[in-house]
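I'd like to ask you about the structure that follows.
One protein chain is absent from this view; the other protein chains keep their places.
Order of writing sets the labels: A and B. Residues in every chain begin at 1.
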Amino acid sequence: MTTTVATSRIPRRGDRAMGWLQGQLPKLVLSPSLAVIAVFVYGFIGWTIVLSFSKSKILPLYQFAGFDAYDRMWRQPNWYVALENLGIYGTLYIGLCIALGLLLAILLDQRIRIEGGLRPIYLYPMALSFIVTGTAWKWFLNPGLGIEKVMHDWGWSSFTFDWLINPDMAIYTIVIAAIWQSSGFVMAMFLAGLRGIDNELVRAAQIDGASAFNLYRRIIIPQLRPAFLSAVIVLAHMAIKSYDLVIALTGGGPGNATELPATFMYSYTFTRNQMAVGAASAVIMLMTIMAIIVPYLYSELREPGHGR
Amino acid sequence: MAASVQAAQIGTARFWRVLIYTTLIVFAVMYLLPLWVMVVTSFKTLDEVHEGHMLALPEHFTTEAWSSAWGTACIGLTCEGISGYFLNSIKMVVPAVAISTLAGALNGYVLTKWRFPGHKWIFALMLFGCFIPFQVVLVPMAQVLGKLGIANSTTGLVFVHVCYGLGFTTLFFRNYYEAFPNELMRAAMIDGAGFFRIFWRILLPSSGPIIVVTVIFQFTNIWNDFLFGASFAAGGSAPMTVALNNLVSSSTGVKEYNVHMAAAMIAALPTLFVYVVAGRFFVRGLMAGAVKG
Partner (left out) sequence: MPFLEIKNVRKHFANVDVLKGIDIAVEPGAFLVLVGPSGCGKSTLLNLIAGLDAISEGEIHINGARVNDLHPSKRDIAMVFQSYALYPNMTVAQNMAFGLEMRGVPKAERDRLVAEVAKTLQITHLLQRKPSQLSGGQRQRVAMGRALVRQPQVFLFDEPLSNLDAKLRVEMRTEIKRLHQAMKTTMVYVTHDQIEAMTLATQIAVMNAGEIQQLGTPQEIYNRPANTFVAGFMGSPSMNMVTAAVEDGAVNLPTAQGQSLRLPLGPAARSLAGYGKREVILGLRPEAITDPNGADRSGNAVARADCLVEVVEPAGSDTFVVTRLADKEVIARMRADADVRPGQLAPFAFAMDKAVLFDPETGKRIG
C-alpha cells in the first residue's frame, strides 16, 4: 500500500504534461464550436455590416461608401412596401396565432375525450416545410380551381376568392397560411402552461364564486404570462425571418405586393445586383430581431438558480 | 333543488359541451383540409384536376402523378423528377444531424460539468447565434464556400447546417445535463475516469431522451430548410425543398397540379413520418427551443 502511494506520488515529467492536457481538455473540446460560432456568426455579421457600408454591386467591392446603401434602400418604394407588409403580416400573424392557440388550448383543456387525437392534428403543420405549406395553400386558394370553385359548386356562385392574384389582398393569404402552420405550436405552449397551473388556485376561485369567464380572465390567463411572452418572441422571430413561405406561395407577387424584408434582401443581393443595399436590409433585419431577443435572453439567463 | 332547475343546469352544461366539441372538430377539419386536398389531388389525372372538384375523392385513382414527380418531372433543365434531389437531401441531412448533435452533446457536457469562469457568457453568445436572421450571413458564407471550393455542393450545405445548428443542439444538451447529478461526476472522478470516459460511459448512455429530441428537431429543421439550399446549392446538389419550389414555380408549360402535389407530399413524408412516430419528442423539441429551461 505504501509503495503504491509513493510511486504514484512522484510526478514524472510526462505526468505533469498529461495533467495539464487533461485540465485543458474541456476548453479544447469546446473551442471548435466556439471558433465556428465566432467566425460564422459574429464574424459574418461584421462582414455583412462592412458590406452595407461599401460600394458592392454584383460582387463585393470593399470601398467605403458611407451610408450610401442605406440611403438608397430608404429611397426604394419596395422597401416601404416590405416594411408595411411586415407590419400587417407580423401583427396579424402574432395576434391571431395567439388568439387561436389560446382558444384551442383552453377548449382542449376541458377534459376532452378525443384530446389525444385532436392535438396532433393541430400540430402537424409544424412538421412541414414552408415550401410544402406554400405549395399546398397556393393550390387550395387557387382562383378558379381552388376554394372559389368549391364554393361555386356548393351553390354560392357569387363567392370570389382571388386574393392570391390581388395585389391588395395577397399579403393576407400569407397570413392565413402562416397561421395554419404555427398556431398548433402556440396551442401546445399554452396547453402546457394551463396544465402547469396549480389546481388549488382554480378550486379556490370556484369556491369564491367566480364564473368560468371570470376564472379565465382574472386568474388563469394572467398566470400564462410566461407562455405569452415566449410565444410572442418566437412568432416575432419567425415573422421577421419569413422567406420560404412567401417564395412558395406568391413568389413575392403579384408584382411586389407581398415583398417582405427577407425577399427584399434576397432580390437586391442576388438578382438586382445591389449587394450593398441587400446587406443594409439584412442589417436592419438583424437589428429588429436583436431589439426583441436580447432583452428576452438577458432576463432569462439572469434568473436566480441559473448559471454558476 | 327543483328537478326542473337541475335539468336546466344539466342541459346548459351539455349545450356547452356540444359547442366545445363542435368547435374543436370544425377547427380540426380546417387544419386537415389542405393536407386532404394535397393527397387527393395527387392521385387524380390532370383532366380530373381541371374539372375543379378540389375536395372530391379521385374518380379514377392513379399513381401517375407520383411516378412522374419521382422520375420524370422537369425541374429546371433536367427531366428526371425529384428522386435525385430527395437523395441529395438525405445525403445532406444525415451527416449534418449527426455532427451537430454530437458537438452539441460535448458542448453541453463541458458547459455544465466542467465549468470555467465566463461560461455563462460563452453560452449566451452561442445561444444568440440561434436567433439571427440568416439573411445576415448569406453573402459572407457564399464567399467563403466559394473560396473553399465547396459552393453548390452537398458538403457545403452540411457545413452550413452544422454551423448554424450548433447553437440549438448545445442549448438542448446543456439544459439536460444541468439536471444531471454532480455527485455522479465526483464518484466517477474518484473511480479514476477522465474527461472522455465520463462522457462515453456515464453521461451519454443516460442521454437517450434528449438525443431523440435533438435529432428530431435538427432533422426537421434541416430537411425543411429552403434559404440555405437555394443560396448555396442551387444546381445539381440542390435539396428537396429547392427542387420542389423550382418544379412548382416554373412558368413554362402546363401546370401539372397533380404532379406538384405529389412532389410536395414526397417532400413532406419524411418529417410527417417522424412526427407521427415520435410526436411526443417532436413537441418537446419545439418547446425546448422556444422556452428555455
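Going forward, a residue touches a chain if its C-beta (ideal position, glycine included) is under 8 Å from a C-beta of that chain, and two chains touch if they have at least 3 such contacts.
Note that this is a predicted model, so its numbers are computed, not measured.
The omitted chain makes contact with just one of the residues B:Cys74, B:Leu125, B:Ile202 or B:Ala278: B:Ile202.
Only one residue in the set B:Arg17, B:Arg115 or B:Arg186 touches the chain that does not appear here, and it is B:Arg186. Contact between chain B and the absent chain runs through residues 181, 183-184, 186-193, 197, 201-202, 205-206.
Note that in this section only the chains that are shown with their structure count from here on.
Remark: chain A and chain B have CA centroids separated by 14 Å (rounded to whole angstrom). Only residues 20-21, 23-24, 27-28, 30-35, 37-38, 41, 49-50, 52-55, 103, 106-107, 109-111, 114-116, 119-120, 122-129, 131-141, 143, 162-164, 166-167, 170, 194-196, 220, 223-227, 231, 241, 244-245, 248-249, 257, 260-261, 264, 267-268, 271-272, 274-276, 279, 282-283, 286-287, 290-293 of chain B touch chain A when the two sit together in their complex. Contact residues of chain A toward chain B in the complex are 22, 25-27, 29-30, 32-34, 36-37, 40-45, 47-48, 51, 60, 104, 107-108, 110, 112, 114, 118, 120-133, 135-140, 142, 144-147, 149-150, 153, 180, 184-185, 188-189, 192, 226-227, 230-231, 233-234, 237, 240-241, 243-244, 247-248, 251, 261-262, 265-266, 269-270, 275, 278-279, 281-283, 285-286, 289, 293-294, 297, 300-301, 303, 306-308.
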